[in-house]
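Yeah, one chain of the complex is gone here, protein chain that is, but the others are all in their spots.
Moving on to chain A:
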Amino acid sequence: MQTPTLFALLLLLVLVAYGTGFSRALAAARSRGGMRNLSSLPSYYGLHTALWCGLPALLLLGAWLAFDDAIIRALVMNGIADKPDTIAGQNLLYAQIQNLAAGHLFGDASPQVQAAAERLSSLQSGSRNLQAALSLILASGLGAFAALRFSPELRAREKVEKVLRGVLITCACAAIFTTVGILLSVLFESLRFFQSVPVTEFLFGLHWSPQMALRADQVGSSGAFGAVPLFTGTLMVSAIAMFVAVPVGLMSAIYLAEYASKRVRAIAKPIIEILAGVPTVVYGFFAALTVAPFIRDLANSVGLQASSESALAAGLVMGIMIIPFISSLSDDVINAVPQSLRDGSLGLGSTRSETVRKVVIPAALPGIVGGVLLAVSRAIGETMIVVMAAGLAANLTANPLESVTTVTVQIVTLLVGDQEFDSPKTLAAFALGLMLFVSTLVLNFIALHVVKKYREQYD
């Protein structure tokens, strides 16, 4: 039975269960002389039966769908006498078996593979039938059980609410699951990477060239995994971005909060915030096709050498992207500074700019620093702009007119296309991902902490 049909049937069963519970409750109410003699409202009895019917079956089905492929694969591969030793070889063999079983492959398959393919398709159909039968039996059986157990004294509402509460808690834990998932996925692959490349070489090596030799005697593709050029590239692009974004963002926030009339604020603030809603791929296109050629021509006209993909172009555009981020965060903290501080300063005869520089900014500083730290973590993790405008060459350089590469660019180039999960080249992307995750996590943690501490002061 196909999975969608199965789901439809289950849904039908659940509806029937709801109807049964509901009507039994109504009948009981009628015979007892009114709704008030029931422990709960009829709809709760309906829900109670429906939950008994649907929830266990759905959980079973979900687990089945998640794990059946892996189990079937293990069963099929165990049945094969002489397996290839490498993981890649086994993957290839299994793909061949799958294609044969699905009827995509004709011609000369060895009898062993043919037998395995037959076994695979029989296991697959068996698994589908068993899954359908089990879940339908479970649903109807438990539904009938709940319907039979019905009594007007049953505290249906409380039971239903308990289940709902469990569902709410599970959803709230989704964030934890996600973090754990990220950590596990990045950590395991990174550990495998560090088995073939030492941590010290990765962290302190000056040469990055992830091409691995396909043959043992191949020249020129040694596979060097020294990530320092990537770190410096990332830092340079982020520094250029912050150099643009911090002064512009902060000054516009100050102007909007302290000087601008209501009308100017109502027009200028949304316009600047448009920049925050533009997708990064659009910025990347803008950086690569408009800003980078402009900078190259400008540099060439004053006699400087500039490559067509430069750190400056990427950093500049990334800075523009971050302006609204800094300005709206600073705007919030500046507005949170109590008016009495400003009044005090103005009353002592200082000008407005003196008030801003000597009173408002120092009072808002922790919040602003927090916002800037969040912006830095965003700049480090930004991908599309640098992929499209910064280049791929891992140069260890301090010249912003040369092309540099960043951590995120390398993750993308290593993982787009075909991957082998037993080569350090692919696994290196996960090690870089781990670095990225850890560094942004630390930055975020400090930033959130600073912001939170500051907020408590004036609340």
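The criterion applied here is as follows: a contact is a pair of C-beta atoms (placed from the backbone, for glycine too) under 8 Å apart; a residue touches a chain by one contact, two chains touch by 3 or more; residues count from 1.
Everything that follows uses one rule, which is that contacts and distances are computed from a predicted model.
Student: What protein name does the UniProt record of the undisplayed chain give, "Phenylalanine--tRNA ligase beta subunit", "2Fe-2S iron-sulfur cluster binding domain-containing protein", "Phosphate transport system permease protein PstA" or "ABC transmembrane type-1 domain-containing protein"?
Tutor: "Phosphate transport system permease protein PstA"
Student: Tell me which residue among A:Thr49, A:Gln131 or A:Ser327 touches the hidden chain in the full complex.
Tutor: A:Ser327
Student: Per the definition of touch given earlier, which of A:Gln114, A:Ser140, A:Thr383 or A:Asn399 contacts the omitted chain?
Tutor: Of the candidates A:Gln114, A:Ser140, A:Thr383 or A:Asn399, A:Thr383 is in touch with the missing chain.
Student: Thinking of the whole complex, not just what is shown, which of A:Ser151, A:Thr179 or A:Thr200 touches the missing chain?
Tutor: A:Thr179
Student: Just checking the interface: what residues of chain A touch the absent partner chain?
Tutor: Interface with the chain not displayed, on the chain A side: 66, 69-70, 157, 161, 164-165, 167-169, 171-176, 178-179, 181-182, 184-186, 188-189, 247-252, 254-256, 259-260, 268, 271-272, 274-275, 277-282, 284-286, 288-290, 320, 323-324, 327, 351-354, 356-357, 374, 377-378, 380-384, 387-388, 408, 411-412, 415-416, 421, 429-430, 433, 436-437, 440-441, 444-445, 447-448.
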